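Just one protein chain is left out here, and the rest sit where they should.
So, chain A:
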């Protein structure tokens, strides 16, 4: 289902995080940073839903 570049840093001893190669960090963040901040945000401010506010 597609190769993930996000390395599992959550299981690494925290003392070793400072030794992770720059390239690994860059690859891990590539998907996230490819999308601008607005692309990570969702709201329903412009889609008032019938039945929510007038029940």
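In this text, a contact is a pair of C-beta atoms (placed from the backbone, for glycine too) under 8 Å apart; a residue touches a chain by one contact, two chains touch by 3 or more; residues count from 1.
Assume contacts and distances are computed from a predicted model.
The hidden chain: which UniProt name fits, "Methylamine utilisation protein MauE domain-containing protein", "Alkylhydroperoxidase domain protein", "HEXXH motif domain-containing protein" or "Transport permease YfiM"?
Protein name of the absent chain (UniProt record): "HEXXH motif domain-containing protein".
Go through chain A and note every residue touching the omitted chain.
1-11, 13-15, 17-18, 20, 22, 24-26, 28-29, 31-35, 37, 39-55
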